[in-house]
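Starting off with a structure, shown below.
The other protein chains are all here in position, but one chain of the complex has been omitted.
After this line comes chain A, so read on.
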Amino acid sequence: MSGRLTTPRRFAWLPWVGRPIDLLSSLALVLVLLGMAAYSLTVGSYPMSLAQAWAQLLGGEQLASAQGNVLWELRLPRILLAILGGAAMALAGLLMQSLTRNPLAAPGLVGVEAGASVTMLLILVIWPSALPLQLYPLAALVGGLAVAVFVVGLSWRRGIAPLRLILVGVGLTAMLGAVADLLITYGNIDRVESALMWLGGSLHRGGWGQVQSLTLWLLIAGLPLLFCHRQLNLLQLGEGVALSRGLNVPWVMGLLLLCSVMLTAAAVANVGVMTFVGLVAPHLARQLCGDRHGALIPLSALFGALLVLLGDTLGRALFPPLQLPAGLVVAIIGAPYLLVLLARQRNR
């Protein structure tokens, strides 16, 4: 039975998820994600049962308008944002780990996260009236992309050199981290508090605008990745092998790096800093499918979505009406789990 499930290319209609077991894993994760989303619909300071939430989703005109407002304007966009943000961060992290062939790589490696963070801090702490609220995510995106372009430019040597990319990224991230600390330490306390909530990866301001924005970026930079599993598998084997198999390495790496940067910047701009998701979600996915990117890409996205949704749901449920930022909750519950997984791997 297990042989049937793990045989590659067993079914012709499974082009990406090459093995039946991968399809089963994906389906199981989708079900868990849907279950978590359904549970999340009932969690919050406003009392609402699953039946009431379902009735509202079906267009329950007879139900209280306040309930409909809570569901459609507060909970649903927040849940979708958690799913989309988690998936984007996980995909960005997976790309960075694959491109640098470094399992410790995270989306923030090329400085995009730090660039977006510092941009947002500058806006939130120094010039809160400089931009209309609607343009905050775009500003973070521009800041993140600018830093990423700078890092890639500095690490370019007839193509992207993974080691140089890591070193330059670490250096620039440290510098931007110092700028962020400076702004937090010496900024106006009210504005700093607001910025810290955002830095913690909080979704409490999430709305349909952010859902729309993140959906767009996932379609542009996330969806095409499903067709890049072969290239990623080859890159995983090293540049030499990839070149020998006819891969235009600099071009492919540049394109994939751009996708990672766009996903990170979009996620940071809309849901805040959640580096840990980008680090841990691909590792969790590898427990199910190893390094086969055909399965790793969707499974990482699903794990990322699940992690952030879990973090946000717990953040809302633990100490209401106090809202713990999802990014912090994910790090608190995810870090020990990652350590256990890695310890298990070492014992094999």
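In this section, a contact is a pair of C-beta atoms (placed from the backbone, for glycine too) under 8 Å apart; a residue touches a chain by one contact, two chains touch by 3 or more; residues count from 1.
We take it that contacts and distances are computed from a predicted model.
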item	value
Protein name as given in UniProt for the chain not displayed, "NAD(P)H-dependent oxidoreductase subunit E", "Cell shape-determining protein MreC", "Iron complex transport system substrate-binding protein" or "PDGLE domain-containing protein"	"Iron complex transport system substrate-binding protein"
Touching residue (missing chain; options A:70, A:252 or A:265)	A:70
Residue among A:212, A:244 or A:287 touching the omitted chain	A:212
Given A:40, A:119 or A:202, the one touching the chain that is not displayed	A:202
Contact set of chain A toward the excluded chain (per top definition)	44-47, 57-59, 61, 65-66, 68-70, 72-77, 80, 128, 133, 185-186, 188-191, 193-194, 197, 202, 204-205, 207-209, 211-212, 319-323
